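I have a structure I would like to understand better, so I am pasting it below and will then ask my questions one at a time.
The complex appears here minus one protein chain, its other protein chains still in place.
Going by the order they are written in, the chains are A, B, C, D, E, F and G; count residues from 1 in each one.
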Amino acid sequence: MEAIQVSVPRIHPLDDYLRTDRLPHTLCPGCGIGIALNAFLRAVSELVGEGRLDRKNVLFVGGIGCTARTSMYTMFDSAHVTHGRAIPFATGARLANPNIIPVVFSGDGDLAGIGGNHLIHAARRNMDLLVVVINNMTYGLTGGQLSPTTPTGHYTTTTPYGNPERPFNLIPLVAAAGGNYVARASITQPEVMKSYFKKALLKEGFRLIEVVSTCPENYGRHLGYKSPSDFYLKIKGVVKMRSGVKPWDVKYDWNSEITIGEFVDRNEPGFSRLLHEQVRKVMAGEN
Amino acid sequence: MEAIQVSVPRIHPLDDYLRTDRLPHTLCPGCGIGIALNAFLRAVSELVGEGRLDRKNVLFVGGIGCTARTSMYTMFDSAHVTHGRAIPFATGARLANPNIIPVVFSGDGDLAGIGGNHLIHAARRNMDLLVVVINNMTYGLTGGQLSPTTPTGHYTTTTPYGNPERPFNLIPLVAAAGGNYVARASITQPEVMKSYFKKALLKEGFRLIEVVSTCPENYGRHLGYKSPSDFYLKIKGVVKMRSGVKPWDVKYDWNSEITIGEFVDRNEPGFSRLLHEQVRKVMAGEN
Amino acid sequence: MRGVSVGYLTGNQAVAEGAMAAGLKFYAGYPITPASDLFEYLSEKLPKRGGIVYQGEDEIASIVAAIGASWSGAKAMTATSGPGFSLMAESIGLAAMTETPVVVAVNMRTGPSTGIATTPGQGDVMQSRWLSHGHYPVVVYAPTGVQDSFDLTIKAFNVAEALRVPAIILSDAAIAHGREKVMMRSDVPVVSRKKPTPGSKYLPYEAGDDLVPPMAAFGEGFNVLVESLQHDERGYYVPTSHAFEKLVTRLNRKVDDNRKMIVESRVYGEENADVLLVAFGSYARVARGAARRAREEGFRVRVFVPISIWPLDEEGLRREASRAGSVVVMENNLGQLYREVQRVVRDRDVGFLPLLKVELPTPTEALRSLRGMVRA
Amino acid sequence: MRGVSVGYLTGNQAVAEGAMAAGLKFYAGYPITPASDLFEYLSEKLPKRGGIVYQGEDEIASIVAAIGASWSGAKAMTATSGPGFSLMAESIGLAAMTETPVVVAVNMRTGPSTGIATTPGQGDVMQSRWLSHGHYPVVVYAPTGVQDSFDLTIKAFNVAEALRVPAIILSDAAIAHGREKVMMRSDVPVVSRKKPTPGSKYLPYEAGDDLVPPMAAFGEGFNVLVESLQHDERGYYVPTSHAFEKLVTRLNRKVDDNRKMIVESRVYGEENADVLLVAFGSYARVARGAARRAREEGFRVRVFVPISIWPLDEEGLRREASRAGSVVVMENNLGQLYREVQRVVRDRDVGFLPLLKVELPTPTEALRSLRGMVRA
Amino acid sequence: MSKPSPKVFDIVTIGDRCKECEICVTVCPTKVLVISDVMNRNGYKVSFAANPDKCIGCKLCEWSCPDFAIFVRQGEGKSRGLIVWSSPEKAVAR
Amino acid sequence: MSKPSPKVFDIVTIGDRCKECEICVTVCPTKVLVISDVMNRNGYKVSFAANPDKCIGCKLCEWSCPDFAIFVRQGEGKSRGLIVWSSPEKAVAR
Amino acid sequence: MRTEIILAGKGGQGILLAGYLIGYSVAKFTNYQVSSTEEYGAETRGTDSKMDIVISDEEIDFIGAERADVAIFMFKDQAAKYSRLVRDGATVMIDSTLVDASTLPASWRVIDLPFTELAEKGLGTPRVANMVMLGAFTTLGLVPLDALESAVREVVSPRWVDLNLKALRLGVEEASRKAVNPLTR
Partner (left out) sequence: MRTEIILAGKGGQGILLAGYLIGYSVAKFTNYQVSSTEEYGAETRGTDSKMDIVISDEEIDFIGAERADVAIFMFKDQAAKYSRLVRDGATVMIDSTLVDASTLPASWRVIDLPFTELAEKGLGTPRVANMVMLGAFTTLGLVPLDALESAVREVVSPRWVDLNLKALRLGVEEASRKAVNPLTR
């Protein structure tokens, strides 16, 4: 076993939230996931700085995928579990200890593909989770296969003749399932993204933030974007920020508009509170 | 092995569509599932009579549950598979033979609980399936536990202190996922239900018909309905038929209104057609 | 007796009571016959003790929630039967790899596939050990009745907590739904996971000589890393042969080196028997009944009952086998425990008596078959 | 050679080619390393032959779609690796119970749990037989290279179709991603499921002496009934011991009684060897290399390679074992095939050489370890 | 539901299928049906058209029976309530 | 992004983290950044603030870097572009 | 000493409750061991319900009855159906309202009492026939009456306790009148 290097100098303003001894991380050059993580950690660091968040309660959970791998680098209680199962893991962790603030940070395939059922059920229950879906429209880690959010017609390694499927538009889907907060951000607007993270981190109940992102290596190349920047600029061009839009009017169209903004913002009691309240009442003989 | 009784006299007008040697079926007295099956078989029999449907192409698939057990009695190609997996089974059967007309007939737990992911993905793809969800708001076969459609507050065997969860409203959920046809019927209006079945049987793409039903034995009793008729009359009172309602305005509220009606009715090409079209083109060298 | 309460419970209720006695704080379940009533029983009882009962959207959600809860410091459990257990295959591996204490009660019913939901089966013996991919550790106990259901549930929790492994209670519909008098001691020894010293430098997968790393809970400030990839002591992904061999060997040695703590078996009947009849679970009760009947006929049957199925009490089994006229394994499948007995008892033939039934065979029936084959 | 095309393919490509040669018409997959490229290869090639490639939302959706497709008359397949295979546990039982021909290619990677996605493993040997609940039949082949990947895929399809059982191709990342010259005959014998006579009275689970019922497809007017419950010849649910015993016995006898058709093994090296080295899959190649190296040292190693893992060629193994100085099983796990060899070779000790590696050990390395243990 | 013209009906209960659930009794708009004293092999007292004359042929009973145990057909002469058995041995007298 | 007041900045690249992705170069509104000739141990030429004077301190580079490899801090005197290394052995000259 | 009991009736006759009360009272109020198993699978109304109970002063091996020492049949046909599980010389109680004693094997010591009728006439409802039977059962000496009475108080919903206790005592009286030899243990 190699000597274990526990600390390296912290230089970057976010280094306090990173396992810096593992950097550089294994994501490809220019991958949008890193930009989203950057905004997320900034949101946490600001909230901690403002005394509004206790970082020791933050639980950072990923399933399996490039996005999920961010859990290997975050300096919180972190979990890198199995493909699609970040939500139930985080659910159990929170229900067993309602002080925990679970953040599920994972990919479109992980959360809306194999894990889609956990996603809609967590939303339905208004389970106290912040779920961040990094939507790079592909299965990045496994090499750029079709994902449930890949636009129709796109060429991927498993759709060499063009994707015949229609993608999910996650905003109306999750909004229809339930939850207190549903928003979509883009890696091309990091400050906006951070503000959504900050807001969502402080709410109870189910919160979903979809982040429109890129996979320059395994998807962008297939689409003909020669560099990470090309893909980045494509995204920058297609996202449109709108406010006051109803979730079912939100667009997810590669050729015209991918709407970003906040679409649901409620404050109904979270499932975890309701359940613990019930247990309290039962113990007190009130139920 | 007992002697196998292959045919018994056919008396009832729908006996032609039933494995009559197995009747009476194992559903409890007054169970709403039978009423829904009755309407479904009537729809088929009318279409066959009208020369608009070839019964030998109908594939009747259930997962596991009381509702799914209807597949044991229907005189079609039928499949009674594993819990939650009726949709993928029917999907494979249809994709391998596009003449097949698969009907998935199963319970709320089977289709929206354990099988929820298959449901939303099939809708997303506009997969050529008629999915009938018999929503009795409980897990009937296993004894009346909480289902994802059980109204909040209801007492079930696994929520002895009242259900702290919020139920799915399947109409907006499935509509947000996709599909050509989304409707909700009630066992208390069998003729309307039949008309939805007839219409949906002839469409391509994904079609969902949710049927508001009863489980007098394992759920109704818990709720205090002493007889199947009492529960039936409760349902009759709470459902309200409306037309021109958008899916997201459809109500699912045990105490005020459960909206029934047709909420999505489109004619986009089904996934099976798109996929076979693509294969045809590839073979012809057009792609 | 002081500190003992007497119950007249079903196996399912006894497992639930055992779990609560062992300190259960989180139960996640999904209904399935014949485990639903365990879930229902806990739905009523556990909240009274401040525990959480949660219904997942499927079995995967349920066991993974239990794993998550365990990392939040709660003693956690789920229960299911064949189809649901099959769905948990991947998650059992997750628990083993992340060294998460979790207890899974599996009530065998008639299989394969949906089979028969209401009748007892014994077809999941091999599955209980090998359902997940990779070479991972697991401990499996098979209660023979209601008292065992209570006692072994406590033991399963204790082993799970002591070794940070998933522990399985492999029961069946006959025991789960049968009712027996059961003595429940209130002062049962309860083991809880070892914790790191507060404020210490902590590596979540660094073990001492006992091979079991201490386990910090979420929220305690240790920045733990739960990792399903091959990892080193820190939980860092290290894809080398060295790290692989080290981790997988340690994981499995936790069970192998602690056989003493885990292993349990029982013998009944005469010392110098004509036949050593090996049977587990509800069939152990049939076998004992058969031995009783055999005695009336002057035929000497000794019954060996493995209580821990994985690992088996190999020593005990070999010792007993060496003393009997012949060795026969009787189970409700086409040879599963039998394969293990064959492997362990190498120096002599082992007979197999498959009694494929959807209800318990009677002792007389079993004895008739046994005599038939021992004669032949 | 006429009717033979020569390829320079990876194991994954060879499986895909073998499947197409055997008549594959429906592939459903879900990406996972190291099986994704098999899926990708078929995504391009299969539509050219008029077949359908479908990506499910997870592994369960994929294998169940393949089962559904098989009932529509298509030869159907899926491919995956450890985590995905674990998720298929319940569905393998469904296929076995409903007697649905379906082929599952499993490329083992380093486990347990997520483990290492890119490196070869051999930890899923027991899993491949026992992952589902109940006593169900399955056939498992382990290719040792690319040629085998082609040939055994055809054989797997043929057995699946002939016996109406799920057949598994248990390969690993080394073979799946390794490349070799492969000879692909165009006139391979291809077996397809037996069909009922049109217009005949048809019971979907009524078998003749060969134990295998003919299989009607959906849409042919037979009103077939696919049933996961315990059923009789009609597919009717019958929850009796009689029906259970009859069905489960027949299901499993389909494999047991047809061992001749299924079983395959190979031996390499000298007749009267010092050691019989048993190894499968990519480790069989290591073992053969070690035997070559051993020869240089005057140490005689004979290599026994099981090709069918479930069932094993027990006779062949016993015969070979009886002739060698000692018997050693070498695999990349802590003892899985080993357990079976122990069970089969009962009259003598069997040594175990675990080489836990994330890359293939070299023959020299393997030989060194072997000599170390044979000496000791 | 379809309007039958000559208003004469046979209201037929299939005795061995009926489960005494009373749904037909509940839905019948004209109170034609009752639960009879005839018990079938499974111990259910079967539904019976005690007041056949009141039948308007709406078939709500037929449509609402979960057990395919009742149907209404064109009658002759005079409306009748019938209980039939799908096989002789299934008929059980009270 | 927050507005810094004295308009003097250090634009710091962490050499061993940079992956030459050019995102920072692309997002910088004032073209401060370029890919330098300095190659790190992983073979990437690292980003560098070649025109520090033009920096307006918007931090878009810092916020957009997927690798936590660049940040902007208050400078002294005069804006500078810097490349730092998190450990000496990670510094690789070209 | 091991005693095997079979209790059979139709669904709705309260057989399972009666069996539970026997087991409960033995478990809680005696030093004996006790176990019971039920037969399941009732998918439609009117199915048989059958329970095996084993009472023993030592650990119970097999939990079911295969040569019952005591059998109680509350509905017709059941005696025939289960007779192979009842040993020669067994004590067999039947509800003579519904079971015809003349059809039973001569090797059994039959106690026939019209439980249903007694319940109907004596207490105004046939629903406590099971309790009348239990009262009669205590006269066999396997379970003390006071244990069963305590069990009824703990298990049965308070508003039915009195009626049930009355029914129990009625059963004791009627059975005593038949002057049964108690089983000796």
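Rule of thumb we're sticking to: a residue touches a chain if its C-beta (ideal position, glycine included) is under 8 Å from a C-beta of that chain, and two chains touch if they have at least 3 such contacts.
Note that the structure is predicted; figures quoted are calculated from it, not measured.
Check A:T26, A:N99 or A:N267 against the missing chain and you find that the one touching it is A:T26.
Listed residues D:R292, D:R318 or D:R346: the one in touch with the omitted chain is D:R292.
Residue-wise, the contact with the chain that is not shown comes from D:V146, picked out of D:A35, D:V146, D:V191 or D:L370. Touch with the hidden chain on the side of chain D covers residues 6-8, 118-119, 145-146, 174, 177-182, 268, 282, 285-286, 288-292, 359-360, 362-364.
Heads up, the rule we're going with is that only the chains that are shown with their structure count from here on.
A straight line joining the Cα centres of chain E and chain F is 86 Å long. One finds 88 Å separating the Cα centroids of chain F and chain G. Rounded to whole angstrom units, the spacing between the C-alpha centres of chain A and chain E is 59. Multi-chain contact residues of chain F (touching two or more other chains): none found.
Counting only residues that touch two or more partner chains, chain D has 47, 57-58, 83, 90, 94, 98, 113-114, 228-229, 239.
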